[in-house]
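Shown here: the complex without one of its protein chains, the others still in place.
Right, subunit A next:
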Amino acid sequence: MTFFVRRAGFFLATLWAAVTLNFLIPRLEPGDPAEALLARLSSRTEAVDPAQLAAVRKLLGTPDGNLLQQYWEYLGALAQGHFGVSYTYYPYSVTDVISEAMPWTLVLVGVTQVISFAVGTVLGAWAAYRRNSRTDSLITLGSTFIGTLPFFWIGLLLIFVFAITLNWFPEGGGYGGGSQPGWTWLFFSDAFQHSVLPAVSLLITGPIGWILGMRNNMVQNLGEDYARLARAKGLSRRRIALTYGARIAVLPNVTGFAIALGSILGGTVLVESIFNYPGMGRLLLEAVSNKDFPLMQTLFLFTTVGVLLANFLADVAYGFLDPRVRRKEAA
């Protein structure tokens, strides 16, 4: 039990540090966003009018008071879910913008990640089980080859073949002009149609890391003394492969998987921009290119929290899966 309490404590401490850094870093950067904005707006090089500056500050909601007061206000706002107003989508609040984009990413990337992990683990284990066979070479070499292809190229190829040439799927976007977001059959089938190509592109490259990681871990485990002893015990190949190979080999992958899940919140910038998909990744791209500080900061915060949370869950899962860790930490 102490193990889990310790992990939770560690999680909370890191979360606090991340939140605080997220507050401090923009304030430690040189320059004033209001002045920067004015300088961009006016082509003239004259001195900035203080009144104008004050007005812009009001407009942006630049905080007053000393650092400590600001910090308290910041924590209070965070607790209530206020992240400020987006510059790009003014007057919508950051919360609105993000809650609009979040479901798209969660569904697309989340589902493909889970499938990638499952498929990758199974394929990797299979390759290790039949190591040095033709199946193994096919799986290993095939995934290494695909892994060398640039992701955007795969995406563009998919669009070219299936959207432009064959016209089976739309070229991009989250849903078509004909449907409006809502709990209707029309919208869901339309959204599904739009998600096929990005999902496929993610599924082509997604499992590769898991396949190779799983295969290598498992081949190594099957070469250990305990696997050899299992053979000497006359256990079935299946039992050896599962309990003495896969069961141990999957452990390091679990951590990797949790971190991958955590980073979903940050979205997948590349795939979302290639397919013009209305998720978090594209939002991040827009925020960065428009210097939309509140949006950027919130997205970064989300990513950090997501990764931390996922790490925490991975630790907890690891505690269940690997008795060695539980013991070491708790002792």
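One rule holds for everything that comes next: a residue touches a chain if its C-beta (ideal position, glycine included) is under 8 Å from a C-beta of that chain, and two chains touch if they have at least 3 such contacts; residues count from 1.
Definition applied: contacts and distances are computed from a predicted model.
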| Unshown chain, UniProt name, "ABC transporter ATP-binding protein", "Short-chain dehydrogenase", "Cytochrome c oxidase cbb3-type subunit 3" or "Aromatic ring-hydroxylating dioxygenase subunit alpha"? | "ABC transporter ATP-binding protein"
| field | From A:T95, A:T135, A:N216 or A:T243, residue that would touch the chain that is not displayed | value | A:T243
| note | Residue positions on subunit A contacting the omitted chain are 2, 6, 132, 224-226, 228-237, 239, 243-244, 247-248, 251, 321-324, 327, 331
